[in-house]
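The complex appears here minus one protein chain, its other protein chains still in place.
Naming follows writing order (A and B), and every chain is counted from residue 1.
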Amino acid sequence: MVENRPLGNLAAHLILISGVALVLFPVYIAIIASTHGPGEFMRGVLPLTPGDQAVENYRLMWEAGLAKAGSPPAWRMLWNSLVMALAITIGKLFISLLSAFAIVYFRFPFRLFFFWLIFITLMLPVEVRIIPTFQVVADLGMLNSFAGLSIPLIASATATFLFRQFFMTIPEEMLEAARIDGAGPLKFFRDILLPLSVTNIAALFVIMFIYGWNQYLWPLLITTDPDYTTIVMGIQRMTSTSGDETPDWNLVMAAVVMAALPPVLVILFMQRLFVKGLTETEK
Amino acid sequence: MARIKLDGLKKTYPGNVQAVKGIDLDVADGEFVVLVGPSGCGKSTLLRMVAGLETISEGTLHIGERVVNTLEPAERDIAMVFQNYALYPHMTVYNNLAYGLKNRGFKADEIERRVGEAAGMLEIEAFLTRKPRQLSGGQRQRVAMGRALVREPAAFLFDEPLSNLDAKLRVQMRVEIKQLQRRLKTTSLYVTHDQLEAMTLGDRLVVLNDGLIEQVGTPMEIYSRPASTFVATFIGSPAMNLMPRAYLEARDDGHSFSGVLDDLPPGTDIVGMRPDDMLLHAPDEPHLVVEATLELFEAAGAESHLYVRMEGSDQPTVIRTSGQPPVDEGDVLRFHVPRTALHPFNEASGKRMQ
């Protein structure tokens, strides 16, 4: 900065600390709520200090779930979320890498047509074509399956663009040297292109994993079997109890914390890749 | 080891743009041939056609006894050194050298032997476990050479391999490439735009202009008998001075030219003079004499460059002398050009007259 004024810095820290506090507040409340017994929520207002029921709440949620709301145990939902998120992430990366490779390293009839076909998926988020997509998945018998949860979401124009962009920056001579060295297309892809793309793949992995983990509408539509309930949609089911009955907030919040933890940890531990992935996919 | 034979090679890009317009060239087994020309003359395209990196639109290409027009680059038994080296950044130096051999199914001990041998020759044994980004420019260049060496190919193709190096390193690597090629006796095609590199490296030079060959010959043949005004001004530095014959004739007072202009072959209307052949002192042999004003004097140590303007001409002329002659800017100097140092050209065709 041009100058360094102690008073200005103090004000800046105050702004940031209150910003951080505001951002953390809901999660703090959730963590606190998850440590109290069910009785605390009857008394009017929520306590602001931790209670002593943490272990009990998390154990109950993990092992049994919320039976009265028809929710399976948390381990099951977390497992489902993990499988779905990984299937979506790996699927997206896999098919995007292949199609970007075809678009950049081959010349063939209708190349542009295919490029635009993939591009169009950008304009059709699942939210705007819910019913017909549901019908297709139902017709294919993919309701209540991991295939139905993941495959329809793995087409990705964003990832294809990013990889195309990246491949274009790889020097021409890399391909030429590899061809003189006797590498065919698939060998070039495996030995040269993939290793060079590692950072980009990792950055996209972080973004896509969060995208996959946080899917809500889609699993809500196509799974009715509790065996396929994911944690994010499971929480909604726990809170939407009928009539005047209040949800078991301590258990719901324990589930909220468990649902938020994996993607938050991914961001915290891979912040550099996350920022790279975010800023590059949206450029 | 193989000869490379180009018959009527042409390259036409979409939109009917011709980059290479018909090249015939016969490179003997073990010969070092340099393709030289200004940028855009088609020299790189031609080399890439030989490598198989560009398709051949017309003509036939032999490497050894085989016609290789439609063969994959890998099947042509050639190795190439790229301008930017094109080292695989994620592989160690060892793996960079070994990759081509692995793809060809060589046995592990054979790969190890060859990589070791090439690394020894290029003195890069110490870097074998490093990645390219940990190397200096000169070391990367050596690795790029090593990648070509290990293959023990029928021919080496070099695409301006020294242009990314600084001046000092460039001279050093030039010498090493020459020595290496002498030792291995592998047929080599080398592309450069640098006429000095071309002169010092090649057994023969091929001067290219606008997709066609201007002249083929040994460096000295090309220097002493340039076949066209293009070659005359492209090879040699500073470039050859070209004077209209009419201008010189107008300066002729009848005896100081000793009739040298009359001896020029018929059709000559441009006379070329190398900067080194314009002497301050009259030689014994027949010569012509021109007067010029010294506009700028450039001392370059062992030699000096005199930028002069001839009387009644607006054409700048450069003269090179050894040492430092006792002259001052503004002096009117007399230059003596021996008859044997005159290069006769025809202006319309640009060709040398015999």
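Keep in mind that, in the parts below, a contact is a pair of C-beta atoms (placed from the backbone, for glycine too) under 8 Å apart; a residue touches a chain by one contact, two chains touch by 3 or more.
The rule is short, and it goes like this: contacts and distances are computed from a predicted model.
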{"item": "Among \"4Fe-4S dicluster domain-containing protein\", \"Acetolactate synthase\", \"RagB/SusD family nutrient uptake outer membrane protein\" or \"sn-glycerol-3-phosphate transport system permease protein UgpA\", UniProt-listed name of the chain not shown", "value": "\"sn-glycerol-3-phosphate transport system permease protein UgpA\""}
{"item": "Option touching the unshown chain, where A:162, A:208 or A:221 are the choices", "value": "A:221"}
{"item": "Among A:53, A:71, A:89 or A:160, residue touching the chain not depicted", "value": "A:160"}
{"item": "Sole residue of A:210, A:254 or A:273 that reaches the chain not shown, by the stated touch rule", "value": "A:210"}
{"item": "Sites on chain A contacted by the missing partner chain, in the whole complex", "value": "1-3, 8-9, 12-13, 15-16, 19-20, 23-27, 29-30, 33, 41, 44-46, 48, 94-96, 98-99, 101-108, 111-112, 114-115, 117-118, 120-125, 127-137, 140, 151-152, 154-156, 160, 168, 172, 175-176, 179, 184-185, 188, 210, 213-214, 216-217, 220-221, 232-233, 235-236, 239-240, 246, 249, 252-253, 256, 259-260, 263-264, 266-268, 271, 274-275, 278-279, 282-283"}
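Everything below uses one rule, namely that only the chains that are shown with their structure count from here on.
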{"item": "Interface residues, chain A side, partner chain B - complex", "value": "171, 173-174, 176-183, 187, 191-192, 195-196, 198"}
{"item": "Contacting residues of chain B [partner chain A, same complex]", "value": "51-53, 72-74, 78-80, 82-91, 99-100, 103-104, 147"}
